[in-house]
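Heads up, one of the protein chains got dropped from this complex, but the rest are sitting where they should.
Right after this comes chain A.
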Amino acid sequence: MGKPILKGTDLGYYASDKTILQHLDFEIAPQEFVTLTGPSGGGKSTLLRLLASLISKTSGSLTFKAEEIETYEPTAYRRQVSYAFQQPQLFGQTVADNLEFPFTIRNEPFDNEKAVEFLGKVNLEPDSLNQPITELSGGERQRVALLRNILFMPEVLLLDEITTGLDVDNKAIINRLIGQLNQTEGLTIISITHDTSEFKLANRLLTLKDGQLEA
């Protein structure tokens, strides 16, 4: 393996006097696709939140491109290492409100063509831009949420059970897209899943149990 893009060394996290993660050692190579699994409450989401710089480690080391994550400007870092939540909430009223957000925060004008192109990638029609978010199915919602993370391509995509609860068709649409992003865009992906049929999409499987990585 070449130089890791993300690396944890004796990484630990505790909150409210409770140890949630301890002694984690791992390396993620650039362009690697890793799935993360393990029992509920094992600390998977917590690990991704650490990687996304939404919380800070309490012990050990966690680096992105050989520098401690805390040394990066958090906003810029999160645009490079993008986290998609386990149960995402959409913003505002319409699909457009959600796809505009990544443009707004970059002070760029909304690019309608680009938005429509990305909608196509997840089998959504161009006119769904004006659709109220309350009218979307669970699977459509999840797909729109994912687009917010990839409209501006990050270097690392952290996916927190984004296909859980979806039917086979929705799963297939999402998994085909992230597979493509990994293959053609060279996006590094860490994806949490409980679905054993999704393990084969990845290069490597990590298991987190009781806050520790299993060999």
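Things to note:
Definition applied: a residue touches a chain if its C-beta (ideal position, glycine included) is under 8 Å from a C-beta of that chain, and two chains touch if they have at least 3 such contacts; residues count from 1.
Definition applied: contacts and distances are computed from a predicted model.
You can't see one chain of this complex, but its UniProt record names it "ABC transporter permease", from the set "L-serine dehydratase", "Acetyl-coenzyme A carboxylase carboxyl transferase subunit beta", "ABC transporter permease" or "Succinate dehydrogenase hydrophobic membrane anchor subunit". Checked against the full complex, the one of A:Thr104, A:Ser137, A:Gln180 or A:Asn203 touching the unshown chain is A:Thr104.
Considering the full assembly, A:Ser82 is the residue among A:Thr35, A:Thr63, A:Ser82 or A:Thr188 that touches the omitted chain. Within the complete assembly, A:Ser53 is the residue of A:Ser53, A:Thr94 or A:Gln142 that touches the hidden chain.
By the touch rule set out above, chain A reaches the unshown chain at residues 52-56, 70, 74-76, 78-79, 82-85, 87-89, 91, 101-102, 104-106, 148-149.
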